[in-house]
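For this depiction, one protein chain was excluded, whereas all remaining protein chains were kept in their positions.
Labels for the chains are A and B, by order of writing; each one numbers its residues from 1.
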Amino acid sequence: MRVFLRRTAALLVSAVIASFVVFAFLSVLPGDPAEVVLGTNAGTQELAALRHSFGTDRPLVVQYADWAQGLLHGDFGVSYISHDAIGPRIGDRLGVTCWLALGGMAVAVLFALPAGVLAAAWHRRPAGAVLSAVSQAGIAVPAFLAGILLVYVFAVRAGALPAGGYTPLAEDPAAWARHLVLPCLSLGLVQGAVLTRYVRSAVLTVLHQDFLRTARARGRRQWPALWRHGLPNAAVPVLTVLGLQLSTVLVGAVVVERVFVIPGLGDLLLQSVADRDLLVVQGVVIVLVVAVLVVNVVTDLLYHLLDPRLRSR
Amino acid sequence: MPSSRTSPLPGRRGGTFIARRPALTAGGILVTLVLALALLSLLWTPYDPTHVDAAQRLLPPGGGHVLGTDQFGRDVASRLMTGARTTVFVGVVAVGFAVVIGVPMGLAAGMSGGPLSALLMRVSDFLLAFPALLLAIMLAAVYGTSTLTAMVAIGVASAPGFARVARAATLRVMAAEYVDAARLAGRTRTAIALRHVLPNIRDVVIVQASVAFATAVLAEAALSYLGLGTPPPTPSWGRMLLDSQELLFSRPELCLWPGLAVAAAVLGLNLLGDGLRDRFDPTLEGVR
Partner (left out) sequence: MEAGGTPLVRGVGFTVGRGERVGIIGESGSGKTLTALALLGLLGEGLRAGGSARLAGAPFDLLGAGDRELSTVRGRLAGMVFQEPMTALNPVMRTGAQVAEALRLHGPRSERPGRDAARATAVELLGRLRLPDPARAARAYPHQLSGGQRQRAVLAGALANDPALLICDEPTTALDVTVQKEIVDLITGVSDERGTAVLYISHDLALVASVCHRVLVMHDGRIVESGPVEQVLRQPEHPYTQALLSASDLSVPAPRPPAPAEPRTLLRARGLTRRYARPRRGLLGPRAHFTALEDLDLELRAGARVGVVGESGSGKTTLLRLLSGLDRPTSGTVENAAGDGPRDGAPGSGLQVVFQDPMGSLDPRMRVRDIVAEPLPDRRSPAAADRVAELLADVGLPAEAAGRYPHQFSGGQRQRIAIARALAPRPSVLLADEPVSALDVSVRAQVLDVLSRVTAERDMALCIVTHDLGVVRYLCDEVVVMREGRVVERGPVERVWEAPGHPYTRQLLDAVPVLR
């Protein structure tokens, strides 16, 4: 309970610092939104007027306070370029990216748990070496490359799945699923390969620990001993990696969205960068950063739940 | 106390280096190949990698162009070689930056312990929330895209990894009795850092560098693919993938070459890292 409170407090502090860093980064550094909108040869008066309407002529501290206060109510401000409210736009896109990230993680876990455990249990046999080699090769493939390859095999050659695009779940669940299969696979298989290696090494470590031998000396057979005693212990380090990976997947979705032309957060982010629509960039980045921070804290708490040695502290 | 642990397996004696260290050998070969291509491209490429020639568009492999040409009539093989240079350049600078920032921080935190150590862990935890890709996008939004922003982003994002690894290794060394012995021998803290800590954490840092380099190659490719890395016309593997993606229906092999190049470089670096880790593993020391 104390750990929970402490971590949550730390999360809040981190989030505030993060919002400040992101704000400072995108505001203090060169690049005046008014100049971006009007072009460099605009008149001074016009610029001043626009700055006033954006509020960028106020002191930075005031601007930050204003922006941060808005964030608390889910108000991300109004885009300098398109003049719409940013909050709802981010909201729409966030759902898409979440589906993608969760699907990717599901693929990764479903692939990595059995593959990693088997690779460890068979580490002296050819089958284990093959599993290790496959995961090693998988790590070397960037997600967007995996996406391109999957598109080639399943969309171009087989024509079985769409090469890109997105349909909202509410509109047509079947089409939604069909559009998400390839993106989730390309995110998930690569992360799965990474995860496999961590699962393998965690299980391998556990395999050589004394308590497994003690359990077998009590009459547990090899596999049940691994299942009952080994895996709960291997889960502890694997969980940490899993948390880190969820963050990676969330950000990696940015690239995969580009491959499959999916209107998610990443698409919005890249579009805003291209338009130099800094307030939107600021909004999306803070959402992603806070998401990563939350994931890290949740992992940390689960870690404490799983390991009694940490719990009693 | 005398232990009667199961005695370690005798090391696999005999056999060639390749047979004994397959990961190290394969990784070494792949990495050397990429480095050699990058260096060679400084002196010579079959064609000018940026020369656009409408008459030479999309030539098949063979003939004058070993791997054919792309939709602008540029020689794919030459672009691949120059792309290796971009990759190596970005990787070396980014990892170098991360080492220079991260290792001294980790070393200082590990040796001093207490509040500084805790602060460093907080900072590195915090930096973990800013992956290379996000940093690069923020930098690109402000400064526009360039190789420099990509290198800085990747470097900053990799530094916490080095700090953590160096700190953990330093803590292990500082707990060793030989450090106590060195203090009793009258060594100063600086001397202990240089004579005992650095040599003993070197291996972990090298392994981490190899892993970070692989991550840098992946990040650089992703950034170029998103149009946030090295701007055209300078060839980069990620950009080549982006350009060839639209030809996936007609000329899929154009995607294959840069894809293979990225995968080979990353695979090589990861294998090298694994191989070095095994080689440096202190539990294997003295067995051989």
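Here, a contact is a pair of C-beta atoms (placed from the backbone, for glycine too) under 8 Å apart; a residue touches a chain by one contact, two chains touch by 3 or more.
On a predicted model such as this, the values are computed, not experimentally measured, just so you know.
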item	value
Given A:Asp92, A:Asp275 or A:Asp307, the one touching the chain that is not displayed	A:Asp307
Option touching the unshown chain, where A:Thr8, A:Ser53 or A:Gln222 are the choices	A:Gln222
Absent-chain interface as seen on subunit A, which is shown	2, 124, 208-211, 213-222, 228-229, 232-233, 236, 306-309, 312-313
Touch list for subunit B against the chain that is not drawn	1-7, 9-10, 12, 176-178, 180-189, 195-196, 199-200, 282, 285-286
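As a working rule, only the chains that are shown with their structure count from here on.
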item	value
Whole-Å separation of chain centres (CA-atom averages), subunit A against subunit B	22
Of subunit A, residues touching subunit B in the complex	14, 17-18, 22, 25-26, 29-31, 136-137, 139-145, 148-149, 151-152, 156, 244, 247-248, 251-252, 254-255, 258-259, 269-270, 272-273, 276, 278, 281, 285, 288-289, 292-293, 296
Footprint of subunit A on subunit B - complex, ascending	125-126, 128-131, 133-134, 137-138, 140-143, 214, 218, 221-222, 225-228, 241, 245, 248-249, 252, 255, 259, 262-267, 270-271, 274
